[in-house]
Structure formats: C-alpha cells, structure tokens
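What follows is a short report on a single structure.
For this depiction, one protein chain was excluded, whereas all remaining protein chains were kept in their positions.
Which chain is which? They are A, B and C, in the order written, and residues in each are numbered from 1.
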Amino acid sequence: MSGSTFGRLFRVTNFGESHGPAIGCVIDGCPPGLPLAAEDLQPDLDRRKPGTSRHVTQRRESDRVEILSGVFRGEATGTPIALLIRNEDQRSSDYDSLVDTFRPGHADYTYWRKYGRRDPRGGGRSSARLTAPMVAAGAVAKKWLRLQYGTVIRGCLQQLGPIEIPFVSWDEAESNAFFAPDASIVPQLEAQMDALRRSGDSCGARLRVCASGMPVGLGDPLYDKLDADIAYAMMGINAVKGVEIGAGFGAVVQLGSEHGDELLPQGFGSNHAGGVLGGISTGQDLEVSIAIKPTSSIRLPRRSINARNEAVTVATHGRHDPCVGIRATPIAEAMLALVLVDHALIDRAQNGDVRLDTPPIPAHP
Amino acid sequence: MSGSTFGRLFRVTNFGESHGPAIGCVIDGCPPGLPLAAEDLQPDLDRRKPGTSRHVTQRRESDRVEILSGVFRGEATGTPIALLIRNEDQRSSDYDSLVDTFRPGHADYTYWRKYGRRDPRGGGRSSARLTAPMVAAGAVAKKWLRLQYGTVIRGCLQQLGPIEIPFVSWDEAESNAFFAPDASIVPQLEAQMDALRRSGDSCGARLRVCASGMPVGLGDPLYDKLDADIAYAMMGINAVKGVEIGAGFGAVVQLGSEHGDELLPQGFGSNHAGGVLGGISTGQDLEVSIAIKPTSSIRLPRRSINARNEAVTVATHGRHDPCVGIRATPIAEAMLALVLVDHALIDRAQNGDVRLDTPPIPAHP
Amino acid sequence: MSGSTFGRLFRVTNFGESHGPAIGCVIDGCPPGLPLAAEDLQPDLDRRKPGTSRHVTQRRESDRVEILSGVFRGEATGTPIALLIRNEDQRSSDYDSLVDTFRPGHADYTYWRKYGRRDPRGGGRSSARLTAPMVAAGAVAKKWLRLQYGTVIRGCLQQLGPIEIPFVSWDEAESNAFFAPDASIVPQLEAQMDALRRSGDSCGARLRVCASGMPVGLGDPLYDKLDADIAYAMMGINAVKGVEIGAGFGAVVQLGSEHGDELLPQGFGSNHAGGVLGGISTGQDLEVSIAIKPTSSIRLPRRSINARNEAVTVATHGRHDPCVGIRATPIAEAMLALVLVDHALIDRAQNGDVRLDTPPIPAHP
Partner (left out) sequence: MSGSTFGRLFRVTNFGESHGPAIGCVIDGCPPGLPLAAEDLQPDLDRRKPGTSRHVTQRRESDRVEILSGVFRGEATGTPIALLIRNEDQRSSDYDSLVDTFRPGHADYTYWRKYGRRDPRGGGRSSARLTAPMVAAGAVAKKWLRLQYGTVIRGCLQQLGPIEIPFVSWDEAESNAFFAPDASIVPQLEAQMDALRRSGDSCGARLRVCASGMPVGLGDPLYDKLDADIAYAMMGINAVKGVEIGAGFGAVVQLGSEHGDELLPQGFGSNHAGGVLGGISTGQDLEVSIAIKPTSSIRLPRRSINARNEAVTVATHGRHDPCVGIRATPIAEAMLALVLVDHALIDRAQNGDVRLDTPPIPAHP
C-alpha cells in the first residue's frame, strides 16, 4: 500500500482528476478465472454516481466504465485489469474564481503548499469523483469474495446530521437514494436536505458497513491487522473523520465482562468485537461504522485566504451534495471489499496448508 | 507497510513473543547523523513498562533496550538500527491451563484457526508486550521529528470507563501513572481501579494524542492520506476499537458552516479538521482520539470453547492490567511519531524542490 | 516493486495486452513542476516502435500516447500520470492456430500452466508491445534526471549475432535503425538480417546502456543496491538472459590489482566497477551490458505440444523481428532511467540533510 496504490496482492492503482479527460484504475493481482464484464461493475457505479436524486450533486456523469485489459472471453486472465471512465460534464468555469483561493475545509491549501501548484478544477485529485474507480475496483473484489466464500458486503446510512435512523433491513436500505435502512424515515431525511439547501449549509453523516459470511483467519497479528487495514481504508475515503470496529467508542464505557464475546459450541454469544480479535477475523460479521464530516463546499460565505496570504471571502456555488455521506455507502462497501480480498490472498499465501480437525464455530448462535 | 513491518521509508520490523527469549525491532531507513543512544529510548520504555503502579500488571520487566547496529560513535549511520529487549519475567506456568482453551475477547481462537497452532504463553505474538519495541522505535522517530521540525508529540487519558477527565495541561498528564491531564482526578481513578480489581472485572478508556509544531504538506491525496495512515497505526495498537481525527464522530452532527475551519492570515480560526485536510497536514495540531476496549483477561468466569469445540469456563488469573488503556499513552504517541517521520521522508523525496513565496499561516491565530 | 508495478517512490504500473483495446501505465510519485507534454514522450516511443525499417516487425502502430491525468498547464502536478496508447493493428486472426499450441521459447506454456488460461493473441501480456508504456514512462524519468542532475542515458547495439560492433560515438548510434555506434557497419548488419529472414531464423544481440553525469550516492548497501535494481530492471525486459555491470563476466579473469579502480584527486583512474561500489553510485558512468536471446517466433518448424500434451509442429508466420535486440535500445535506456529516478528520490528522502565539505571527485581524470 503506497501512494495511489491500494493493497499488497490485490492492488488497485487509482488515477485521474475531477476535470481531466478521464479517471480510472488498474487492478493488479486478481485471481484468474473470475467471470467479469463491465456489467458487473456498473450497478455499484450507478449506486454511487451523482444525479440519482435531487439531494445529491446534479453534475451529470454517465460513469460508464470501459475494461481495457486483463479480461479475455469474459474471464479475468490474471493480468492487470485497467478500468477507464471518461469525464463528461466538466464545467471548469465554475472554478475559475477559485484558482487562487483556498476553500475552508478543503484540500486546496494543503495541496498547494505540498506540491507548490494545484489543479483547482473541482478539487482536482481530491475530488470525491475519484471514488468512482474505487467503487469499480470494489465491485471486482465483491464478486470474488461472494463466489469464493459467500461473503456479502452491505452498507447503510445510520445517521444524517441529527437524525438517527433505525435499522429495519438491508433491503430497505437499497430501496431509497439515502441508503436508509428504514424507508419510512425518508420523508424526514428529505426535509432535512431541503432545509440545508435553503440555508446554504451542509451536514455530516454516520454510515455502517457490514461483511457477513466471513472466512475465519484473515489479518496479521501485528501492524497489518485486519481492523488496522480497514481503518486505513475507511479513513482514506473523502470526508471521513472517524472509524469504529464493533463496539467502537462504546467500548470505553463497557466492562470487560460485557464486552468480551463468549464463544459457545453453537456460535459466538455476542459481537462487540465486530468480527476481529487480535487483528484476525473471527468469522462473525465484520461491523464497521464511519463518521463523515459535513460537505465543505457550502453557499454560506466563509473567511479564508488566497495564495498571497490575503484575507478573502469564499462562497461555493458549484453543484455539491449538502451531505456527501449520502453517496458514500457504496464507496465504503468497496473499500471494505478491497481490504478483504487482499487479506484473503495474503492469508492463503502463508497459511494455505493449514488444516484443522474442527470446523469454525458459527457466527451466530 | 506489510506484515510485521511498519512504514515505507522509515520501516520498523517488529519481532518476538511475550514469553520467548527476546523481543525487538529493526528500524531501517533512519536518516544518518541523528544523535542516538539507548538512553534516548529508555524514558518512553519506562513510561510504558509494567509495574509502574499498583494499577497495572505486576509483571516485572526492566525493559532495558540494547542497540545492536546502526549507531556508531553516538550517531545513526543510516543503516538498520536493531533493538533488542530480553524477556526476563516469564511465568509460563501461568498459562499451562490455556494451551487448549480460548479466552473470550482474546486472539487465542482466531490465531489458532489462522495458523493451526499457537504459542499460548502470555498471548504469544498478540501480547501487549510487543508494544515495547514499538515504543522504542517511536522514541527514535520522536527525536528526529523534534530536531528536524520542532514537532512534539504528547498523549493523555481522556476517559477511564465512565470517568471523563478534564484537560488541564500536558504537564499534569506526565505527573501521574494514569497520564491524566488533571492530577486532581487521580484519587477518583484509583478508586475506579480498586473497585474493578475487587470485582475481577475491567474497563475501557479513551486517549488523546496530539502532535504540535507540525510541518505542512505531509500525506498523499489518495489512499496514503496522513489521516488514513494514522488510523491504520492507531487501530493496529492492541485493544483499540475506534479512531477519530479532529472532530471525529462529533462531525456527524456539525453543520458545514461550523465544521469547516476558516483560514485567516493570522492563523486558522479553529481546528475541527484535527490538522489534516484532504489527507495532507495543515500545520495545525494533529488531534487524534482512540477508544480502547476493556481488558479481556478478567478473573470473572466466562463461557468459552476449547480446540475440540467443547464448552469450557475460563477465568484468567495471570497478572493483567484492569485497564490496558492506562499504559497505552506512550504507545499511541510512538505510533503517531512513526507515521509522521515516514510521511516526512516520503514528502521530501517527492517535493523536496517545492518552493513557495508565502510562508504557511500559523496553527493558531 | 511488486507485480506489474515498478519502483518504490517513482512507481510505474503497467497494463494491457498486445491485442486488447489499449496499453498504458500509471506513473505515481513524479515530482511536481516537471515540464511535461505528450511531445516529451513521443521521440522515445518512435525510436522503439515497430515498422521503422524493413528489419523489424511490420506491424503498424502509431503508438501515439495520450496523457490522461497528472499534468496541468504543461507541468506535472505531483499526482498520478496516466498514459494511454490505443492498439490499432490487431490482426488477431494471425494467432487463431495458436490458441491451443505452445510456441517453443515463448511464455505460452508457462503462462497457461500458471493461470490456467491465456490470451493467445500476440503473446497477450508477454508481448514486447508492453515495452511501449515502459519507454513512455522512462521518457518522463529521463527528463527529470536531465533537468535535476544533468544525467544523460544512452544505449547502443554492441553485437548482432556474431557481429561485434566497434564503438565510434553515441551520435552514430542515433544515425541508424540498428542503434549501431559505428554507422559503417550497417550494411553488414543488414546483410545478416536479410540472411536470417531468408532462412526463417533469428539471432541474439548484446546491448550497452550508459548513464553519464551521475549523482554520487544512489543505492542502498544491502539488497536494494543500485546494481541489484538495475539487474532486476534489465532482466525484466523481454528476452534478456544476462546482465553485466562494468567489467561484468570479464571480472572473473581480472586480478584485484587490475579491477579495483583507483581514486585520484583529479578523478577515478578507471571504471571497471561500472559506476557502482558496494551498491552505491560512484559518480562515474553507469555501464550496463545485456544479452538478448534470439527471437522465439521463427518460420522454421519446431517440435512442441498442445494443451493436451500431444506432439505438434509449430512454425510462426506472424510479423516478427528476426532480432528483438534491435528495438531494445530505447527500452533498456528507459528501464535504467526508471531505476535511477527511483533511487534518487529514495536517497534524498533519507539523506537530504547530508552535507560534506569536499566535492565528489570527477568521473574521469
């Protein structure tokens, strides 16, 4: 895992800027024989893409992915799979006024100081648009995990600003553009979004991502722990400020007798660990929760500086999501899938010969 | 960053088990010329080591570190620095009954299923003892950061079980064995620990780690973001279940107009970002918060299984901390230091020629 | 350096197959500010491309490279530079008879056994066509090295089958399609090629690559030695079977008093080391020599097997170079450039603060 490449054996190298000619990625290390076509990647890209409802950015991108290599006659060949997505709707003029100005809460300032220059159009490299190739790569990972282990990865919105969303079912989460697992709350969420849009402000969100049907034994005991790599992957998603595994920050006020999940022959007694013990998967559901900060691009005027350290006022009028968390569900799912496939390959490299007489205990009693 | 090696340019390879002959690490990539002696590493090792108060494990380890290589006439030479710490107090018999039994909340089960075998003595590789080499390596990183940029890394206890600890000063945090930044609360913390010990239970904790005097521009825009690598480093510490940067989960209920830190010529208006924007350091204080689960080894009996999937009861009578969070402060500081020195080297590799006319704005107005 | 990614800080991820829609690469870690346009890459691509003379494959590819990202207003921004080359002349039908048959000397058999499948069109991933993105990436590296240090990388043909070619000048090497540093020998080389084409056979070659204007101090003392990474890079070029640094295999019969290059205040007394001592560059010219095997695709019938282990006869009638060595010069230059830029960045990461009072001695007395 280095620079713009994610993963050690299942490696995804991401490229592109928001307003350049194209974005994409190269997936290296995919096991050969995986049935694969662009149609496998499109559904998740469609779940992520802008313009799906009036509550997300109205930028129009078809986000059609082209497979340039690594697939022959409908199967992965084992060689690098290059994915290309052309940028279509590049209203660069929206950003003309920003060339020299740093938007609060954005990467503008840090980027400029690091590289001495930046591509101001749409956040350039720091744009959420770059999550599209992550989602496409994640779809490849998801498919392999499902075929190999029956592992299924799903995500949903847990909280939108102050509104906590009860969990009804994964199916409900897929029934609305908010990925809210309780569809009945959607009118309330829409009202919240409308209010934000009127006021020119934005809000944060909390998401849950879960992998069920997990193999036991993924992860290293030190440093490359499964939960450490998940934290890396999640915190690497744009706007994420916090990551929890299992009980997360709730564990601070738990007693040991409450937190420690009992093991029973018929299955684990609880899942406060969130599916990881000592950095290694238990076979229980992997439970991850992330905090997403409010969108930085807002219409309300903010104080800032320009490249000459002079005071300026910034108000952003581009097409932005009042809550970036809404579209983040497929992204978080994708990143979790990428971590899991990488660890699955690493684990079988080292431990492919390990045989035990007793089967793993069930995830649930 | 792979397996037991942490970092890409400043690389620390950790080895050893709790009850083997020795533990240690190899630091590769340290800039030459850094003044270095075992005395530089000992203070942090002493802050971490067991037996410092009656509230932590009474295992007696002197944790004396020996520098085996990479230092000549008091300076790092640029070649690998090998650090060795001999294990002294190895009461392996404490663990005889556990060879075949999996302690709830421990890595015993996952470890055994992954490798088909395990070293049951003291948690083997999963023992918190393996954080000693991390702390030693972190002391090298801390020294380099301080000499190079004036960066100072400090940590403290924010919460012990239900008890929230006000922040008075960093000096107070160093005045007591709890690293509590308000010394007046120590009697309350001691009462909490005594109660836990009596009941045979344990509790969780929340820690804060902070780097001040930060250089601007550390971190990559995608994947290897500074905050992503911090999340990886922190979640990789034993018992950590959650990581926050800046406002963290609090950002969920913030408005964009509140969260986005304004930039003023005289300095940043606030620090909800926690010192990172778009994965790159802003020069503000790096603010990290972590959740530590309650110690899994408790005296209270718990239900579990053995290697034949048979039901058993486990009660742990070894010498364990009722709250592992107490000793975790120097560990979290060390891991943060390791992330920062690695990113500092990576940044100057790529951007060593970048020159700007205007200086960075101050961290604080 | 892993899988299809070359380099640690200046990383090139290669993708594509000979007969897929496109080939290309992603360059991650390029220092920002490097002036860059497609025109910088095209000259080396043109030196490598097929169809430049009647002595190389007549496959017609324009090899026009498109920069998809990482360049803004004529400068590298510091983010991934994606390069795309569309495949144009894909006569896949030439390969229909080979789907099930393994050509001797080719990767067909090993590839199929490794992955359980293969893309038989033009060697798929193993095609020399995949050296085009290497050459494009190498052109970026060359430009940076030249601007940063004045380092110049050149290559030439030393031997074509039995014909040894005297070194007259680098300029002569650029005056003919063979990269022969003695233009007067070209008629002899052409006769050799014509004879091979008539007989349906092929021959090997020996190449020299040289970097002059070298910085001192690139390379690590162990494992990641500069010469080790050069050997890796060169042996990784299609058809290469041997690599020498400096005196190479000639060192076997040298005495120590002859081989060891004396250091004089006015410069090195000789360069048997080839510019590397103890894995670290001396500042002398880097001298590398490589052996290239004869083209495996020949018209003469050979015995082989098919996927059912049955005996077959194979004769290759596609458009192939009778000596792949002829077009390998720009490829070898590119790979050397990639090694050097990577080591230059790694060196300044660790040793950016090293200052010495005395200047390096000259490369030549």
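Following the convention adopted for this analysis, a contact is a pair of C-beta atoms (placed from the backbone, for glycine too) under 8 Å apart; a residue touches a chain by one contact, two chains touch by 3 or more.
Because the structure is a prediction, the values reported are computed rather than measured.
Enquirer: I'm checking contacts with the chain that's been left out. Which of C:Thr151, C:Ser304 or C:Thr329 qualifies?
Expert: C:Ser304
Enquirer: For a quick check of understanding: of C:Asp220, C:Asp285 or C:Glu333, which residue touches the chain that isn't displayed?
Expert: Candidates C:Asp220, C:Asp285 or C:Glu333; residue touching the omitted chain: C:Asp220.
Enquirer: Take the complete complex as the reference. Which residues in chain C touch the chain that isn't displayed?
Expert: 1-6, 8, 14, 102, 104-107, 109-116, 125-126, 130, 159, 161-162, 201-206, 216-225, 227-236, 238, 241-265, 269, 272-274, 276-282, 291-296, 298, 300, 302-305, 307-311, 347, 351, 354-356, 358-361
Enquirer: Could you pull out which residues of chain A are in touch with the chain that's been left out?
Expert: Looking at chain A, the ones touching the missing chain are residues 8-9, 29-33, 78-79, 221, 345-346, 348-354.
Enquirer: By the contact definition given up top, give the residues of chain B that touch the hidden chain.
Expert: 2-5, 8, 11, 13-17, 20-24, 26, 28-29, 32-33, 66, 68-70, 72, 75, 77-82, 84, 114-119, 124-125
Methods note: only the chains that are shown with their structure count from here on.
Enquirer: From the C-alpha centre of chain A to that of chain B, how far is it in Å?
Expert: 26
Enquirer: Please report how many Å separate the Cα centroid of chain A from that of chain C, as a whole number.
Expert: Each chain reduced to its C-alpha mean, chain A and chain C end up 38 Å apart.
Enquirer: Of all residues in chain C, which are in touch with two or more distinct other chains?
Expert: As it turns out, chain C has residues touching two or more other chains at 8, 29, 32-33, 78-79.
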